[in-house]
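Below you'll find the structure, written out as structure tokens, and then a few comments.
Shown here: the complex without one of its protein chains, the others still in place.
Then we have subunit A:
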Amino acid sequence: MASFERASPALKEILLRIYRAEKPIEVDHHLYEFGSVEYHIKSSASAPQLTYLSISTPLLTQGVLLSYGLSPYTTQMVREISTDVLEIVEPATEGYQLTLRLDFSKIPRGKDSLKVITEVSSVQSIILSSQLKEMLQSVNSWDASQGMYKPIKLVYHPREPFYVIRQPHKIVAVFPMRFKDYSDVIIATSFFQELMDVGSSEKWAKAPPCNWSPIPPAELRGEPLEDLSTNGGFVSFDISSRHVEGKRLDKTVWSLLNFYAYVKHHVKCTRGFIQRRMRRRLESLVEVLQNSSLEDDRHIRKFQENAGWQYMKKLVKLSSKSKILKRSCRDFTRKIMRIRFRIKIHGFGRFRRRWLTMLKFSSSKGYTKLE
């Protein structure tokens, strides 16, 4: 169960495409989903209204149940999805546990069509939850003469079994938690402690009491050691009759079946959150260091710029006055020279500028000569 939605998104899309097709189309899809779920959808152009849907899903094994396939309760729950549209084909296609014949002509038009197709797409979740529902529905019918019940081991995923133990007036669901990484164990453990804290508060008194312990609970004594060796401890929920009344039964069953996936999803999201936060913090820490190294340069540059600008400002302010002064001096000297030097040599000025001016000292390294 990769997603927490009951309806398979891929199956829903294919069924909608077949339903909405304007012309009859040939369809023969094999669909594989996470959790070893396999679908086979077949529709032929010669009979466009009929579509065959075969499902293969790992059942909650209990030893006895598996050998007889789906229980009558499960087949009844599947029929109740839509009695008009859906019909169970006996026997099922080879390699599959269940084959359904869907009659699209009987699907009501409009918005209801989407609802019906969504319910058909959730057939796998209905099969899975019906088995657990059967067990939980008998919470009130516990017989005192039977004594202590042996824990029932339910295996959806080969490495993630969980136990259901019947007790007077309640059923206890125990989840042994295992994680690959040590940091996952710590994150999950903090989550379980929060779950216990929240569950024990008055506001959530109606929710099933939750308990976490690092060691196996007493009810699981006698179970094989390989099933009881965990690194994440054991989480148990006490399901009472209040949690299985009416519509709550469906929600309770779905929540219990998805508990492992829920925890793993939370751990994965937390790791992603930590990573994102570390990256953001890195940027801010590096910025501090960069500012510390560049700050002085900026100050010096600013000072120089400011000094240059102020100098320029001063120059601009004075230039008009100095220009006028210079111009008037130049004119005056020229007048004097004209009066004094009546003999003019053409080109002497150029000669003087080229050969008679003092050379300025310059260095490639930009040193200024000290006097």
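Quick note on the criterion: a residue touches a chain if its C-beta (ideal position, glycine included) is under 8 Å from a C-beta of that chain, and two chains touch if they have at least 3 such contacts; residues count from 1.
Keep this in mind: contacts and distances are computed from a predicted model.
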| item | value |
| --- | --- |
| Chain not present in the shown complex, as UniProt names it (candidates "Pescadillo homolog", "Actin-related protein 2/3 complex subunit 4", "NADPH:adrenodoxin oxidoreductase, mitochondrial" or "Regulator of G-protein signaling 11 isoform X1") | "Actin-related protein 2/3 complex subunit 4" |
| Which residue of A:84, A:112, A:194 or A:331 touches the chain not shown here | A:194 |
| Per the touch definition above, residue among A:153, A:166 or A:243 touching the missing chain | A:243 |
| Candidate in contact with the missing chain, chosen from A:89, A:114, A:215 or A:282 | A:282 |
| Those residues of subunit A which, in the complete complex, touch the missing chain | 182-183, 186-187, 189-191, 193-195, 197-199, 204, 206-208, 210, 243, 248, 251-252, 254-255, 262, 266, 269-270, 273-275, 277-278, 281-282, 285-286, 288-289, 292-293, 295-296 |
